[in-house]
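A protein chain is absent from this complex, but the other protein chains hold their places.
Moving on, here comes chain A:
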Amino acid sequence: MLVLKIHREVAFRKTSQALSKWDPIVQKNRRAKQLVFPLDRKHSAFAPIEHVLSGWKARTPLEQEIFNLLHKNKQPVTDPLLTPVEKASLKAMSLEEAKMRREVLQRARALQSYYEAKARREKKIKSKKYHKVVKKGKAKKALKEFEHLQKVNPTAALEELEKIEKARMMERMSLKHQNSGKWAKSKAIMAKYDLEARQAMQEQLAKNKELTQKLQVASESEGEEEGAEEEEEPIVPNAVNKVQMNAGGLNPWMLRSCTSDTREAEIQKDPKQPSEPVVHEVSESEGEEGPMVEEEILMKEFKERQSLRKRSELKQDTELVGSEETKDSSSQEVLSELRALSQKLNKKNHQFRKQKVSSAEAVVQVQREQSATEEEDPLLLQRPERVQTLEELEELGKEGCFQNKELPRPVLEGQCSERNPNNRPDASKEKKKKEQMIDLQNLLTTKPPSVKSLAVPTTIEELEDKEERDQKQVIKEAFAGDDVIRDFLREKREAVEASKPKDLDLTLPGWGEWGGVGLKPSAKKRRWFLIKAPEGPPRKDKNLPNVIINEKRNIHAAAHQVRVLPYPFTHHQQFERTIQTPIGSTWNTQRAFQKLTTPKVVTKPGHIIRPIKAEDVGYRSSSRSDLSVMQRNPNRLSARHKKHLKKNSID
């Protein structure tokens, strides 16, 4: 018997294993969005014409005639099974591939056409300024690229340099952009009277300069350029320049040449610091033009900022105080702790501030020294936080102080606690008043007063109090984030607000008055068309502070609504979403409608659906038949079983 049992167990394990190959298919079919039965659909296979022909005979006279003709022509029917063209067609890419390729090509073509159109459009633009800007942009870009190239690939950069050098040589030889040409001469004559001609002249000259300029080592290219431009002697007739000066600096190039601070420019030409912030330059030049005005503006700005900051700080303080009042009105011991803490902090803060001020002074001194050395060492000038005048220095010191004030957080708390003692008496008074008349709204927020019995010794009480306090502190710290009561109150307030009937505004902008963007209907009209909502009945939870009663539930609608969240859904929102997406063709396109309404199981009428087969799903079915396996199986039960039966009968 035991042998049989073992035999059975082994067999069972074997079969279970064999069956588990069906698991993925079963799972797939269960989850399938659509199953089409019968499963074993025959795929229409492509067969070459020869295969079809070989199994087909001409029967009718017409067919025979045609075949005779074909045979006369010795059309290769079997020998080369496929003509080369057919072979190629069989090997050719699939439809999808072809489609993809076509798409890519189409896109490329479209892009090209866009580009061409854009180029044409840009070419047509007549604005000189535009072209100028574009050219400049290009030049800048080229420069940048060149710099990059220099870093990455110096040899290529050298080649590039050579090219530029060649262009310069050509220019110098041809003097194409000098004022020697016919056009240039005519322009020179016109320049006296015509602004445009003048500008054209200047542009050409600039070009010439650019081209004939000797290239330097790339690292100092920028500074050198500027210098070169400024050093250049004016080739333009004097009259042009004069007019230009009077006309005012429209042309930055001219402006540069006009400004008197060439010396400074020379200073700035320091090769070690090519990347100097532009803002400084501008401010510098402006400052030198009118230092007084600028300083005044700066001062004003600072004052404004200061006042603003102070105000905001005050606000923060008051807010903090207010919130603390509401929050801790119940817990006095916490407040007292806070007070003590704040006093400590205050002291610290004073010291801290003093230190800070002294340090700031030190900084100022250092900066003064720097300013003293300013004339001597131009390098120092180039610092980003450069300070030039004493006033600025002072301001900087102030700012530093402010920053110091702002930075440490305990300072803020200290300040608020400083103000606290002033506010507290009032707060306590109010509290007393409130305690006298019990407010229903505050029932939740207030704590029930602890009753002290006289019988208990006070020391123990204190101890207990301390423990309690500790525990409370721990709990408070643990649940610092979630204030349940406050959340509930807010929720209720929101619910009340939401349930209040809303006013109806029927104003139509544009009726009886001018319409348009940004025009608002007049206040009178708005008042006239505003229908005030009547006050609804009092809420049922008006006098119940810790309850929210939803009065929106519609009994008639409730009969049609789902009461319990159905099984597969885990959240009501999921369920609502499935309900809210319409599936009808009224709201969906035809295609979407078809997709949304695909049935889960499709059967064809009149087709026999056979059980699933291993071949259907791509498995190899066992080649040996069950019968042959059985016959080969040595331990067939029949004989043995008969013996067994006999034994039993004997027993």
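Keep in mind that, in the parts below, a contact is a pair of C-beta atoms (placed from the backbone, for glycine too) under 8 Å apart; a residue touches a chain by one contact, two chains touch by 3 or more; residues count from 1.
Here is the rule we use: contacts and distances are computed from a predicted model.
Here one chain is missing from view; checked against "DDB1- and CUL4-associated factor 13", "Serine/threonine-protein phosphatase", "Neutral alpha-glucosidase AB" or "Elongator complex protein 4", UniProt names that protein "DDB1- and CUL4-associated factor 13". Only one of A:Pro154, A:Pro509 or A:Pro599 touches the chain withheld from this view, namely A:Pro599.
Interface note for the absent chain: among A:Thr60, A:Thr155 or A:Thr589, the touching residue is A:Thr589.
Although one chain is not drawn, the whole complex shows that of A:Lys5, A:Lys72, A:Arg120 or A:Arg527 it is A:Lys5 that touches it.
Contact between chain A and the unshown chain involves residues 4-5, 7-9, 11-12, 14-16, 18-20, 22, 26, 29, 35, 37, 559-563, 566, 575, 578-580, 582-589, 593-594, 596-599, 601, 603-614, 625-627, 629-631, 633, 635-638, 641.
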